[in-house]
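Taking it in order: structure first as structure tokens, then the write-up.
Note that one protein chain is taken out, while the other chains of the complex remain in position.
Chain IDs A, B and C follow the sequence of writing; residue 1 opens each chain.
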Amino acid sequence: MSSILKGNKINVSVFGQSHSEAIGCVIDGLPAGVKLDTLSIEKFMERRAPGRNKYSTTRREADKPVILSGLVDNTTCGAPLAMMIANTNTRSGDYGNIRTLPRPGHSDYAAAVKYNSFNDIAGGGHFSGRLTAPLCFAGSVCMQILKQKGIDIKAHIASVGGVEDEKFDPVNITDENIAEKEFPVINDDAGEKMKAEIEKARLDSDSVGGIIECAVTGVKAGFGEPMFDGIENRLAAAVFGIPAVKGIEFGRGFSSALLRGSENNDEFTVSDGTVRTKTNNHGGILGGITSGMPIVFRVAIKPTPSIGKPQQSVNLVTMEEEELLIKGRHDPCIVPRAVPAVEAVTAVTMLDIIL
Amino acid sequence: MSSILKGNKINVSVFGQSHSEAIGCVIDGLPAGVKLDTLSIEKFMERRAPGRNKYSTTRREADKPVILSGLVDNTTCGAPLAMMIANTNTRSGDYGNIRTLPRPGHSDYAAAVKYNSFNDIAGGGHFSGRLTAPLCFAGSVCMQILKQKGIDIKAHIASVGGVEDEKFDPVNITDENIAEKEFPVINDDAGEKMKAEIEKARLDSDSVGGIIECAVTGVKAGFGEPMFDGIENRLAAAVFGIPAVKGIEFGRGFSSALLRGSENNDEFTVSDGTVRTKTNNHGGILGGITSGMPIVFRVAIKPTPSIGKPQQSVNLVTMEEEELLIKGRHDPCIVPRAVPAVEAVTAVTMLDIIL
Amino acid sequence: MSSILKGNKINVSVFGQSHSEAIGCVIDGLPAGVKLDTLSIEKFMERRAPGRNKYSTTRREADKPVILSGLVDNTTCGAPLAMMIANTNTRSGDYGNIRTLPRPGHSDYAAAVKYNSFNDIAGGGHFSGRLTAPLCFAGSVCMQILKQKGIDIKAHIASVGGVEDEKFDPVNITDENIAEKEFPVINDDAGEKMKAEIEKARLDSDSVGGIIECAVTGVKAGFGEPMFDGIENRLAAAVFGIPAVKGIEFGRGFSSALLRGSENNDEFTVSDGTVRTKTNNHGGILGGITSGMPIVFRVAIKPTPSIGKPQQSVNLVTMEEEELLIKGRHDPCIVPRAVPAVEAVTAVTMLDIIL
Partner (left out) sequence: MSSILKGNKINVSVFGQSHSEAIGCVIDGLPAGVKLDTLSIEKFMERRAPGRNKYSTTRREADKPVILSGLVDNTTCGAPLAMMIANTNTRSGDYGNIRTLPRPGHSDYAAAVKYNSFNDIAGGGHFSGRLTAPLCFAGSVCMQILKQKGIDIKAHIASVGGVEDEKFDPVNITDENIAEKEFPVINDDAGEKMKAEIEKARLDSDSVGGIIECAVTGVKAGFGEPMFDGIENRLAAAVFGIPAVKGIEFGRGFSSALLRGSENNDEFTVSDGTVRTKTNNHGGILGGITSGMPIVFRVAIKPTPSIGKPQQSVNLVTMEEEELLIKGRHDPCIVPRAVPAVEAVTAVTMLDIIL
């Protein structure tokens, strides 16, 4: 395991399994003297929490972060900021057969081989989406520091099951207050259609995937270390730490492959005495370095692998094919809850780069 | 700059600018006792070399690697393997106005801010695609070691300007000998259509982008360290070190966002006494760990930013908009030459993970 | 802050301040399937615990480690092993004037500058010797795994205030069961004299320093990565993480500076079919690589900076000299309690190298 989101300054060491005593993280390298807005952290984490609505799992979690160290009078003191969330639902018997019957689309089989079957399978163990809770905590802390430096991060659901939201205007991202919304989309009508897709999947005992678009505004030109410590390298490495992420693209990304250079190049102009580009197909990054334009990227989230339909698996003891029926209730779509997770790892990474 | 492709065992420190005395790399951490097949390295590097055909720049390069250290009797001795390629085309006057007039789509402007205009602009400096030559050298060395362990890496042009090649059969990737081809595609007819696209762009003084599909076969289940040192995190971080890469997706990637879980999940089966999946939408990676299925991913390459058409830029001295006309000849499509570069960083990364 | 003991495989992220809610650590990268001997861990940590005798501070600590994650049925599951110890003595008023009046020999002044006076000063904050408790936990876990591989680590007090213990026979370190002793020396008579030195210092409201000798046995030849990832580089970097360490030497160390090459070189011989050296002035490391002989090194520990005598300091507000009288009770000699801490960081480092 290497569950440390590593940076040059800031390292976030994440711990916990779905059903261990606690989950949490240690944030090493935060600057001293930052007063934390606890309410803001709670609101941020609430966006990720399950059970908010019928689109997510009904498992109840208190998800109350307990600060173990690193603060004096709610202000960072330079020492590592450690946080834990006690797990109340521990050691459920719901997961008994996963050990021998790996779930398709989950890490069960790969982890069984890697850890010689000693991995914790209850609730997905360390691979559970629940581990994004401490990430969201860390992200929220970093985001508060970024905001003081004029940097903002926001993300929305770009699509679910083929239903598309509007895109950010990559040249001028205004404050749509998406983070305040119960369902984080720009266009609420599109959001309703997405919800309908999710509900359909749920009724089918199935699930759907989607895409998240994320933008970082307010970053000046000149950050990022090419060739291998550039903004894209760093953000990509961080984002793939979120379960279910299967792709990332910056700016026009894969669709730039369809373009001519004359269409894809962003011409320069001057605005308020600053060099800007007229368009932002490059997603704010040129040669791995920030251009001063908003950083824009999209993240592909696969459909939740836990579905209610029977699936073919292999019994690892008998080595025979066997039908698997996953019990319990699961998110028919994890995309909404993944939105703050994407923002979170982006915040940690960008703060590390900016410092 | 951080031009080191970092691993736990193997680190490749890349150096050079397009017009410096030399470019090259130092490969630290190779196992001792590996006899290198020099011919194989040369053939690999030849695939990346320019001037092979009319689809690439006419600049002539000898690109002859000189080994400086790390070998005894052509066998690795455990000490760092250092290599350089002398630059013969140095300090051309072709690039005089880039300093003040940044090229759209290039790193010129971002680098000027970052390096306070001290960056080497001649030929793109350290950002030049020429820097992939030492990467290809390092990749070729690592690939030889991987092959001895039964691991193979191959890539092809998946699309250029909208023309698509066949896809790899992700469950059973057979040896199509793509690497031997002058134009690396599975379906040569598609290849001809791609060439026609490139030629059209060239005649238009324009350029086109494309997509590269890469596969790694022969990797057993159980490699990769979640959450942040997984296979996807590592490969993504490496691949974005190649100039012009704007996206990466594993397995079904972005298209999995359109699927139901029941469609995207790969059911398990048994084949030759080994657990396999019937399909390979997961691209050989589950929870960041190899599943034993081929690792499959796709990389988006933007159209060459250097085009012959006039473009709008900003004079950084006068801060006025100014028209830029890029002189010299440039690849109308860098996708073919990027294919071995993608294989190369994949080889370095996979060897580091496997060791 | 970078309170992470970093390795290629194992990373220990330490958190906590003397008076924060808790102290603890996250051990990332442990192999799965290791059954932990809890009693052994407790005994190890007990050796570091204060209040065992009159030679150490009378502050009472429960120091009961609570495992938060990483274990299933007391067996490592491959996920990070997180542990915390709740602090019961929190926010004492004893330390009020340290903020303005830094204690000589402590980090107070340097930390005040670094953290802009936001550092936690209570009980020394993150710089407290108390932070070695989680290190001892991590070290004990790693030592159990090392023992299964035939590797043993032991340390003793080599000197206190000029009174010297016998040295390890570096060629053949037998099991003196030092770890079982209440006062960890080879020669108990020397130990009594050391205790007398400590007691004298205590009665003088003063403190004494000392030297710890540590040995690692059972490591085969060939481990260590020169030039900068050798055994000496790694152990030195780890040992200086323990508060009050001011020097480290391997084998004959500083005294080799007095020798001729013919005296200091260790001639080779054969024993039980294995190459050995007749003497071990090299301390088991040649060129940064293990030679198969015991690894032997010595660590200098300065006298406890907290003493009862009045000392001259500077009031950071008025910038005037002012007399400081440190209240509370403190170890007149921390050397005995530092012995397990030296073993602990050695265990973590060696396990990382061996894996």
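By our rule, contacts are C-beta pairs under 8 Å (C-beta built on N, C-alpha and C of every residue); 3 or more make two chains touch, one makes a residue touch a chain.
These numbers were taken from a predicted model, which means no experiment stands behind them.
When you scan C:Asn87, C:Ser291 or C:Thr346 for touch with the missing chain, the hit is C:Ser291.
Note that of B:Gly70, B:Gly261 or B:Gly283, the residue touching the chain absent from this view is B:Gly70. Residues of subunit B in contact with the chain left out of this view: 1-4, 11, 13-17, 20-24, 26, 28-30, 32-33, 66-72, 75-82, 84, 111, 114-116, 118-120, 122, 125-126. Hidden from this view is one chain, which touches subunit A at 8-9, 29, 225.
Touching the omitted chain from subunit C are residues 1-6, 14, 102, 104-111, 113-114, 126-127, 131, 159-162, 201, 204, 206-211, 220-230, 232-234, 236-238, 240-241, 243, 245-254, 256-270, 273, 275, 277-278, 281-283, 285-292, 298, 300-307, 309, 311-314, 316, 319-321.
What we mean here is this: only the chains that are shown with their structure count from here on.
Once CA atoms are averaged chain by chain and compared with the all-protein CA average, the nearest chain turns out to be A. For the pair subunit A and subunit B, the distance between mean C-alpha positions equals 27 Å.
Subunit B and subunit C have Cα centroids lying 46 Å from one another.
Residue positions of subunit C touching 2 or more other chains, listed in rising order: 29.
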